[in-house]
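Can you read through this structure? Questions will come right after.
For this depiction, one protein chain was excluded, whereas all remaining protein chains were kept in their positions.
== subunit A ==
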């Protein structure tokens, strides 16, 4: 209702506002465009099996991108998520396969729920390390998370000497079975990982809109100094976003190991870049203060559909990279253009008011 009255008041800027609305909806338009394009040119694109397969691929990136979105909104960046995926996968696989050796002849095994909780905890702890480096030791987010990227990857490789933990079926007598459910199970026809994505995405969107910490994330990214002056505990907010990012990465680690029923230490290599791309495509501003969970999810879908669709069309993977890069650049250029147009429209309205 409010937007309606606003447009009525300013009929002169109509052409500007229409363009502005189009630009604001650009991620939606892009998603629509890729879907239409591939349903025409890629065979079997719209089959149920393919859609479910694609959404499973997208879900992995979407988890990371959600964590990344909060981080970027505060004005930071988290390069370590790919490595956290790898390490958390190894933690989950190691716990199921080998348990924890208690050094005096006993080995402790955990059931699948406990394994998942421990793995999530590991992800959160790495996120907390990132947060502490950034807030307490004043390391730039880029450098701090670049450091943890290497450290986490190193530990993942050390955990198995670079080997894969194979065949994570578990043993009945140790109650470690059932790990595969997360990756390949279904509830009411939808893969479990999609259900988890829906739950986490709804929670994240709720936090962004209706919980004080969400508002504070935007405030810190929008103007950190003003946020501090308003009594917001900026350090606490930053800790939260990096811990949440680590949490999301841990979820991905668990799901990938569960899908493959194996953990490989190199899993998740360069996932962080896809996550950043999805967030940016979804309208998250790298300078902080702007972004939405919904936009990011759509961004993840655009990137995911684009790469899967191109594969189905038989486009070479080298060309895929070129196309993906161009899409990201165009997204940011449009974003900037929109920002400028928006400013012009507001200034004009102000000037008219006097």
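Please note the rule applied: contacts are C-beta pairs under 8 Å (C-beta built on N, C-alpha and C of every residue); 3 or more make two chains touch, one makes a residue touch a chain; residues count from 1.
To be clear about the criterion, contacts and distances are computed from a predicted model.
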Undepicted complex member, UniProt protein name, chosen from "NADH-quinone oxidoreductase subunit H", "Acyl carrier protein", "Sugar ABC transporter ATP-binding protein" or "Ig-like SoxY domain-containing protein": "Sugar ABC transporter ATP-binding protein"
Among A:227, A:243 or A:278, the residue in touch with the chain that has been omitted: A:227
Of A:216, A:274 or A:307, the one touching the omitted chain in the full complex: A:216
Residue ranges of subunit A at the interface with the undisplayed chain: 2, 6, 210-212, 215-216, 218-219, 221-223, 225-233, 289-290, 343, 346-347, 349-351, 353
